[in-house]
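Yeah, one chain of the complex is gone here, protein chain that is, but the others are all in their spots.
Order as written gives the chain letters A and B; numbering starts at 1 within each chain.
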Amino acid sequence: MTATEAVARASRRLRWQIAEVREIVIETPRVRSLLLYVAGWQGHLPGQHVDIRLTAEDGYQAQRSYSIASSPESELLTLTVERVMDGEVSPYLVDELRSGDKFELRGPIGRYFVWTVATRGSLYLVASGSGIVPLMAMLRHREFHKAPVPTGLLYSSRSLEDVIYREELDAMARRDPNLHVFHTLTRKQPDGWVGHRGRIDKYMLVGALVPLVSKPNIFVCGATSFVEHVSSVLVQLGHDAFAIKTERFGPTGG
Amino acid sequence: MNDNAPISRGFGSGRRAQTPKDRVPPGQYVTTDFPVLSAGPTPQIKVEDWTFALQLGGSLIGKWSWLEFEALPQTTIATDIHCVTKWSKLDTVWQGVTFDDLLKAAEVGGSTAPFIMAHCDGGYTTNLPIADLVDGKGMIATRYDGLPILPVHGGPARLLVPHLYFWKSAKWVRRLRFMQHDERGFWERLGYHNYGDPWKEQRYDGD
Partner (left out) sequence: MAENISDLVLDGNAAAGCLHEIFASDITIAQIQCDACSSTRPVGSLRLYAAPMGAVLRCRHCDGVMMRAVNTPYGRWLEMSGTRCLRF
């Protein structure tokens, strides 16, 4: 039974488990990936998230949800966290957390926003900022299985240094003729930049769809305003609203 | 709280502002921003279309258009507010019409009823005893920090009852309906405490 099969069959109560930080990867100035060991972890599906809970010495607790960045085939569970200014939890996770630290975690949660290589059809992913995280789990899973699924990713970031997983995405795209990655930089573009500029618009969405011949499974992830905008444009372009799955990263991510 | 929860090394230290214990109810932490929580989409109401009413039995004993409401005696208060989700905000300044002045303006001399249900645009409701609105304890607020209340914070007008948890300070309030018998509102019928005193930590039904 594969990791994904295990999760698909499980229907059990969520319980809090202990996550131990094994490694911290600096993705961008604001973003860290936390590689976690969770004893007894039952596996997950690409796109799912976890709840984490932190407890201060005086007993105060804070809880947040984070998408799982790692594919189900990875040994360690990866969460990628962006530091939100004045956030309560993310600055702790990004700036304070060290290898060996522990916190509570439960999951995986949410089978709605999920894609696996068993899903038929092409794959269209649209993300802004840390919205790339659950989509990265899907891409890593796709790569692990060398699935020849026609896939497009349109990824919006503020500047080149803010592009999370930049080298990994470039390398994936180089290795795989079926994967097409398009970037847009909204605030600052380096000299000689040939990618898109500015907020995602109809033309960028259409352009990134071109390589996908069949009607795609669409996943959109990012801040609510971004997700609403992209979804409505995709619907205007004629895509079935039911084929568009969205995950809005709201205020609970701070 | 789970007594076995591991302490997250270094979490929370210094993050929450130091405040005198008598200002902050148990279990709350002070915030300097103004978090928003809504049970539905923000109604976009034009003041030209806005009315506010007091309802007793089957009739409206008071009804005001926006201009009429603005012409009522205005009161400004500075107060602390406490949300059941654990944030507290100190020294917030509100302006509006107190419940006492509303009763006076509606010329409600005699007895009304012991309870109120607040009805709001978007369908939200919350219930209160009259005793928690009179004597300056409650108002219909139209200004926050000197400016018209933003729609996302309940504008054009919201109920303000700061001595109770903030879910009782119903946003987008349009009508206060007097009730002989208490009825539970939106959150009160779904597990939240019927009264909601932050100083007694009455968050949930059972507290």
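Quick note on the criterion: a residue touches a chain if its C-beta (ideal position, glycine included) is under 8 Å from a C-beta of that chain, and two chains touch if they have at least 3 such contacts.
From a predicted model like this one, the values you see are computed outputs, not experimental measurements.
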**Prompt:** In the full complex, which of A:Pro91, A:Gly110 or A:Pro150 touches the chain missing from this view?
**Reply:** A:Gly110
**Message:** Touching the hidden chain in the complete assembly: which of B:Phe69, B:Phe115, B:Trp172 or B:Trp187 does that?
**Reply:** B:Trp187
**Asked** Which residues does subunit B use to touch the chain missing from this display?
**Response** 33-42, 84-85, 87, 123, 151-152, 167, 187, 189-192, 203-206
**Prompt:** Contacts of subunit A with the missing chain: which residues?
**Reply:** 11-14, 49, 51, 65, 106-107, 109-113, 223-225, 228, 242, 245-248, 250-252, 254
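Basically, only the chains that are shown with their structure count from here on.
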**Euclidean distance of C-alpha centroids - subunit A vs subunit B, Å** = 38
**Fill in**
The subunit B residues in contact with subunit A across the complex are 1-2, 5-13, 15-16, 29, 33, 35-36
**In the complex, subunit A residues that touch subunit B** = 16, 18, 53-62, 86, 88, 92, 96, 98, 101-104, 251
